[in-house]
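Only one protein chain is missing; all other protein chains are in place.
Just so it is clear, A and B label the chains in written order, and each chain counts residues from 1 on its own.
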Amino acid sequence: MSATTVDTRALLDNTTDDPRRRAPLVLNHTEFGFVTDTVCGVVERTTPRSWYIAFAAALLMTGVMFAMITYLITTGIGVWGIQVPVGWGFAIVNFVFWVGIGHAGTLISAILFLLRQKWRTSINRFAEGMTIFAVVCAGIFPGIHVGRMWVAYWLFPVPNQMQMWPNFRSPLLWDVFAVGTYATVSLLFWYMGMIPDLATLRDRATTRLRWFVYGVLSLGWRSSNRHWHRFEMAYLLLAALATPLVLSVHSVVSFDFAVSIIPGWHTTIFPPYFVAGAIFSGFAMVVTLVIPTRHFFRLQEIITLRHLENMSKIMLATGMMVGLAYSTEFFIAWYSGNAYESFTFLNRAFGPYAWAYWIMVTCNVVVPQIFWSKRMRTNLVVMWIASILINVGMWFERFVIVVSSLSRDYLPTSWGYYRPTIIDVLTFAGSFGLFFTLFLLFVRFLPIIGMAEVKGVMPAALHGEPGHGDYHGDVVERVGRRGGAR
Amino acid sequence: MPSLINETGPMYWRSLDELARTPEFAEAVRREFPNDEWDRLPAATRRQFLQVMGASLAFAGLTACRWPKEEIVPFAHRPEDRVPGVPQHFATSIELGGVALGALVTSYDGRPIKAEGNPEHPDSLGALSAVAQASVLGLYDPDRSRQVILRAGGQEYAKSWDEFEADLAGQVTGSGDGLAVLSEASSSPSLGRLRDRLLAARPAASWYEYEAVSFDGERDGLRTAFGRPLHVLPHLDRAHVVACFDADPLFEHPAAVRLSRGFAASRDPHRPDGMSRLYVVEAGYSLTGGRADHRLAVPASQVVGLLAALAAAVMERLGMPVPAGLGDAGGGPSPESFLAKLADDLLAHRGAGAVLVGPRQDPLAHALAAVLNAVLDNAGSVVSYHELADPDRPSHLAAIGELSARIAAGSVKTLVILGGNPAYDAPADLRFAELLGRVPNAVHLGLYDDETSRACRWHLPQAHPLESWGDGRAWDGTLTLQQPLIEPLYGGRSPIELAAALLDPVPVRGWEIVRDTVRAVAPAADFELHWRRCLHDGLVAGTAAPAAAPQLDLEAVSQLALAQEPPPAPSANALELVLAPDSKVYDGRFANNGWLQELPDAVTKITWGNALLLSPTTARELGVAQEDVVAVSAGGASVEVPVDVLPGLARFTALLSLGYGRTAAGGVGNDIGTDAYPLRTTAAPWVIPRATVRPLGRRQKLACTQDHHAIDTIGFGERNRRVANLVREASLDAYLEDPEIFRHMDHHPPLEQLWKEGTYEGEQWGMAIDLNACTGCNACVVACHAENNIPLVGREQVIRQREMQWLRIDRYFRTPQGVAPDEVEDAAMVFQPVACVHCENAPCEQVCPVAATQHTADGLNAMVYNRCVGTRYCSNNCPYKVRRFNFFNYRKRMADIAKMQLNPEVTVRSRGVMEKCTYCVQRIEKVRIAAGNDRRPIRDGEISPACAQTCPTRAITFGNLNDPSSEVSRLRGDHRSYATLEELNIRPRTRYLARLSNPAAAAHVDAGGGDHGKETA
Partner (left out) sequence: MARDRSDNIFVFPRWTWVLRPGFAAAVAGGLLYAGLIVWLGFSPKTTDVGYAPEQPVPYSHALHVGQLGIDCRYCHNTVEQAAHAAVPPTQTCMNCHATVRKESEKLIPVRASYASGLPVGWIRVHDLPDYVYFDHSAHVRRGIGCVSCHGRIDSMDVVYQFAPLSMGWCLDCHRNPERHLRPVEFVFQLDWVPEEDQLVLGRRLREAGGINPPVDCNTCHR
């Protein structure tokens, strides 16, 4: 494959598989400058009015959330719809939902990296960012869902005059550590991967302020061979470190339910089921975000149609895994011969919460099936709507698991029906506000695409074109060393 | 006894000599009518205030500044026997419907905080009904009237007692012409004495007695049968066959506590002469009906017909001439199968049976019962008759009718109403409230400035029974004393004191009056000693009325029967409406009592209000559904009430309880539920024919603690499947055939222990609950409420499924398989008290992240409020769902005066923490420390939790499982012993003893679903 052939064909659709050559990951351009200019352009061009509008809206919603939380703390969690038997409602549902969203990032960055999936380069920064923001949103809920927020710190093993320690047998405590670790590592991973690009922004800075801020953030990056060497090492190690986390976090989250004795919760299938679901929802969210962004910032040539198609395929796969999990649950409920278990699932599908159950099945199992067709996989509108539906479905999955199981457990006299209050709903909506606030700040002020990495997978890098200076020379060597592109 | 108002403060759960004195509190006590709406959520502003407190508390830990300075305020002169912080107990009595129930009241540093039964008292035997226990809360009700009020010219004036007495002296003079006294039902000899003196001193004066719920039907019936009214006292413990015709001896009867104990004894499968059998004929489920072996649901109006038919059948079989009018007196449906079976049984157990009739039934029914008991030789053996203190008084309905007539005629100048609330509960056709307005000088002595007071010229604050001297008679006539435990909080006076004031202007103290009465009734050589003895026992020994051997007058009965024309059978457009005193607020007098309002009705499980009960089929035929609001009309009057669909009611029969819809009850009771009194007339006080029900197209939520939402078909089926295993029941025959029958009912693989077995040394507490004894009377629930400072949450919170009772009584209707929810006509009703069962492998303990709930060395599942952060994980993981959560600070709006009731031995929980049954750990610790101090082991039965202590049937047994000789160990070894949800291997420490039914040979009750009560009119 030669650069010239690529140049001549001004194409945006790189989804046609031509056995003679590998489809390009960056379209119509071979020179690194293009990538740098495009990505940095996003940050450097003057802020468009539409951004301000979106940001204002997001900020407003965030305000709503904090208002709701203040009301909650001043009043008592009775303002929520929770009761006995349904002691966990929106708060925990949202927590699991957001943590799930937060899975795609690390998966793309770490696992796809270790698997040498070069196409990840143009979306990983983006996904990692999303991960962080999702985890931030998730982190809020466990904190505020307890009855006495002001002593929530008792969940941490802090030495105290009471000589009391947390109960290490409790899955909730495992959560504290699992999510904590995940958040830390993701943040490190995200930030460290950004350093070379931050340095680029620093070097291109036109105003003193930008120069200073990006300067501080890039920690004196000089992009010397030594720097690149250390960087690569650290990146590889972090990737290796993050990979098990992708699996562990949601497994631990699923233990909150699996370890209990409530029929519908007490299931060994939960860990894989939750992880698959998390990746499913994670990718759906990436698609939801990436489609408008790439259109808005004209990144079609870097985040190409092929990338989106790949993600659709992953959604199809994970969607079917989730579907398998659903059916397995039913099978086991029947096969185990456990009367309580079988009733729980009968009740899920046909009881008072059937509506939630069928929303979940439709969105998570039926909708992804359209991705069997290539026309759908490459149709942005369809893909975008589908991804949103999948997010809805995944939220309802958590709702079904948490609420419908609790609402009818062992003693029929204490069965109940949970109804969320307006506070529940607004808090949840508000968490989206927070998410988008952070996201908008991200696309405005940080390199949303890993420039260095994208360059690393461009033909130019693979053939080491002369005249680009030692900086990119580094890139060439680096990629050569990594042996990513043969 | 010093008045405590000025010495009590916010640190109410500490002992008196440590109380912080706050002027605000003293202020609050004097405050007029503090607003206290239980049934609404706190206003947001109040919540903010609360949060500030919460936050400051939180930071107190961080900034480590000392908590507020506390003062210690010792007595200046400490009474001889008083040890600060050590409770004392006083015997007194609580009178309801003219029957005194002996009580033992716990006083903590001078504050009465809990009422328990008086073991010495014949009607109590150590237990107390739910209503009687709740009277303690009534004492501290912030809405109680606090001063004498004069109403004149549309104005209200706060007056003093002196001003009232001066005014009265002017009004009541000479022969007492135009003076009438209306008293509520009372058996007080003192009041009787004063009445006689008054009528002697003022011959022109007249004295009436009225109470909505009375037993005059029985009086008149027996007057017919025996020539004079008598009290019927069944001795159920001796009975073999008990037939209840619209009677509820286990709950509604004034001596229900005593009768329940007897009934439980007769249901013991190991009773040497076998277990008794219970037949019940009634319109809708009563608690007695719930325990029936054979139950027949018929309209209340048809009961007398069945009774007549039964009497005829029995007498025929005995070869006696059947008096005219008996054979065909019924006319209503008479299902041979049931009556034949009953007749056989009664004849087979002559002299060992009892035929009982309830207060709703008219005299004929009672007379017929008397006939049956007489011809079956039950009289004298199982049923005894006792002379009355006041045989000649007219019936309550007659009395109020006569009084109304005289008022209408304008011949009543001064009307003194001693207690009661006639303006609210007098028969509607008398329009008593209006009549009161015509009395120039109406005086009402009442605990509250209620409907009656507002229609009177004078309102006088009444002293609460726990504040005043008094006396009364038990059902068997035993003279029972009532002594005050605290100075009247609001300077109220008792009825006897006011009655005395009518005689001589100088106020006489109740103490003297009662002393004189005792001196008169039971003279003793050394009176002081005798008096002290009586006060200590709470009763005057040997004053029970002797059993009478009355002569039966068949002729009179037959005359009465002939005079009766057969009542119409109800139909879809002419329903039969049956009124009943409410199981909680009674005739409405307890409407302002939060404990009772929030107490789930035993059968319907409805709190905070009443509902029109209809059977599923009747509801379907009328086209109304659960929670539809309907207009019930009868005799021109009409009320609007939501519908509750319930099995076990007779067809075309509707049940409605009295006592709700109060307008001047107080902050708690106002506008709760529907007032049914407008439908109640002198002609038809209880059973109202030709009523119509019209849907209004509105719906109203019922605050129900069970079946929180209309049950769908799947849930309905599953519930029926599970009941059989949760509440295990078998017929006596089946049980005797195979004692292991209940063990066969658990279906689960062998249970493997995941953890290593714990070591069990020292005391290991456990509980056994005998479902065969439990009648579902709710006494334990209120006892728990009082003992453990359980907050009230109000109607809205109950609707949101946030009720707080630690102990709940699950009620199941066991319906035959394959019947759709709306086709259930009749179903067996079973009860199961459920509180924390203190699992050995407690699921809650595993999951609490901060170890706030832990297992103790003596096997309790301890809940540590001050460690709890409120994740609610424990509640989610509790298979019994017995944990309760403080979603708000439910204490925030508690009136300071009400705080005086709180038990100092139990932490008061604030917002955001979980709570649950502790096996009354405070009682355990108290005994443990005392025993340890004396270096002695804890005796079996020395510790009894509040629920076990007050259970009328002794269904709950608590004790040490490590002691093989303890009662609880013995019971858990019993063949009937089983654990619910045993298959989860959580090893509950509370186990149940299965229920036994004893149907006549024909019908059999299999473990699956009760056959009893199958037959239906």
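As a working rule, contacts are C-beta pairs under 8 Å (C-beta built on N, C-alpha and C of every residue); 3 or more make two chains touch, one makes a residue touch a chain.
Please read these numbers as outputs of a predicted model, since none were measured by experiment.
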{"item": "Where the missing chain makes contact, among the chains that are shown", "value": "A, B"}
{"item": "From A:48, A:157 or A:220, residue that would touch the chain that is not displayed", "value": "A:220"}
{"item": "Which residue of B:204, B:324, B:405 or B:857 touches the chain not shown here", "value": "B:857"}
{"item": "Residues of chain A in contact with the chain not shown", "value": "159-164, 200, 202-204, 215-216, 218-222, 469-471"}
{"item": "Absent-chain interface as seen on chain B, which is shown", "value": "7, 11, 13-15, 17-18, 21, 62-67, 69-78, 83-86, 854, 856-858, 860, 862, 864-867, 905-907, 918, 921-922, 925, 929, 932-933, 935"}
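Simple rule for what comes next: only the chains that are shown with their structure count from here on.
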{"item": "Chain A and chain B: spacing of chain centres that average the CA atoms, whole Å", "value": "59"}
{"item": "Contact footprint of chain B on chain A as seen in their complex", "value": "71, 73-78, 81-85, 87-88, 145-148, 150-152, 154-155, 164-167, 169-173, 176, 256, 259-262, 339, 343, 346-347, 350-352, 406, 408-417"}
{"item": "Touch list for chain B against partner chain A, complex", "value": "41, 44, 47-48, 50-51, 54-55, 57-59, 706-709, 712, 714-715, 718-719, 721-723, 726, 797, 800-802, 808, 810-812, 834, 843, 846-851, 867-873, 875-877, 879-881, 883-889, 911-914, 980-981, 984, 986"}
